[in-house]
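The structure under discussion is supplied below as structure tokens; questions concerning it will follow.
One chain of protein is taken out of this complex; the other chains stay put.
So, chain A:
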Amino acid sequence: MKRRIPILFLLPAAAVLFLIAAYPVGFGLWAGLHQWNWALGQAESWSFIGLDNYAQVFANKAFWNSIKVTITFTAIAVTLQLILGLGIAILLHNNMRASWFFRSAVVFPLMVSDIVAAVIFSTILDPNLGILNYALSVVGLPGPNWIGNPNLVIITLSLVDTWWQTGNIILILLAGMTSIPQDRIDMASIDGASGWRMFFHITLPALKPFILVALVFRTIDALRVFALAWAITKGGPLRATEVSQLYIFKQGIGGAYNMGYASAAATVFAIFVGLVAGIYLLAMRRAPA
């Protein structure tokens, strides 16, 4: 039976989303085709230059650097979170009785906003006054300059992100584990499977779709990292943590006000994120659920 769609259920949300999301994106696309640099006094007037902004984006080393930094951050952070999350989820699943407290402890950082995470870790990681390097020196280890060393700082941010977001993966994998039918586990243990063999032949294959979902969620989120880099390092030192959203923010409303160029860069980056999301979604469809 095909009933008429109650258009009043749909219209208000669609109208708001059109005004606040679709129309601005359209305006941004249009702005990206114009020379429109407020710092040069062009706030009130722009001139159409076709795809010139896009050519500039693709030719700009700082833009490519931001893409590289973003991918590095995402790869390190998501890999760490997946390995750690899987390990912790298995431990929690095998210790059901004690797990309420432990689960709350590892999930709690999810409740912390990224700016507060930045505040916390700026104090802890401070090379001279921070507690972490002091603790390392007590056990005789040299404390690296977590925030000032351009080769290390992206790893530092990935570690902070791991502290902050691993709980997300743990929750998804725990939900996955409780959905593995108990009789499959019983059957396998009757057959003499235990420990690692059980893990590789029963748990991991059954968890595969959940791992994929966690991977998608976290990757898309990590690619959009902004506050950690903005608040802990301001993108430095030497652009070592200038992730894409931060680079575009700085080029646009965060200081340079080169609005046409920033709009083009935002479009390119959004397409990049969209492509990554699309590839993942295709991979998920192919994976047997």
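Criterion: contacts are C-beta pairs under 8 Å (C-beta built on N, C-alpha and C of every residue); 3 or more make two chains touch, one makes a residue touch a chain; residues count from 1.
Quick note on the criterion: contacts and distances are computed from a predicted model.
**Q** Pick, from "Energy-coupling factor transport system ATP-binding protein", "Two component transcriptional regulator, LuxR family", "Carbohydrate ABC transporter permease" or "Gluconate 2-dehydrogenase subunit 3 family protein", the protein name that UniProt gives for the chain of this complex that is not shown.
**A** From the choices "Energy-coupling factor transport system ATP-binding protein", "Two component transcriptional regulator, LuxR family", "Carbohydrate ABC transporter permease" or "Gluconate 2-dehydrogenase subunit 3 family protein", the unshown chain carries the UniProt name "Carbohydrate ABC transporter permease".
**Q** Of the residues listed, A:76, A:92, A:154 or A:240, which one is in contact with the missing chain?
**A** A:92
**Q** Determine which one of A:21, A:62 or A:279 touches the chain that has been left out.
**A** Reading the full complex, the residue touching the unseen chain is A:21.
**Q** On chain A, where is the contact patch with the chain that was removed from view?
**A** Residues in contact with the chain left out: 3, 5-6, 8-10, 12-14, 16-17, 19-21, 23-25, 27-28, 31, 88, 91-92, 94-95, 98-99, 101-102, 104-116, 118-124, 129, 131, 134, 138, 163, 167-168, 171-172, 174-176, 179, 209-210, 213-214, 217, 220, 223-224, 226-227, 230-231, 244-245, 248-249, 252-253, 259, 262-263, 266-267, 269-270, 273-274, 277, 284, 289.
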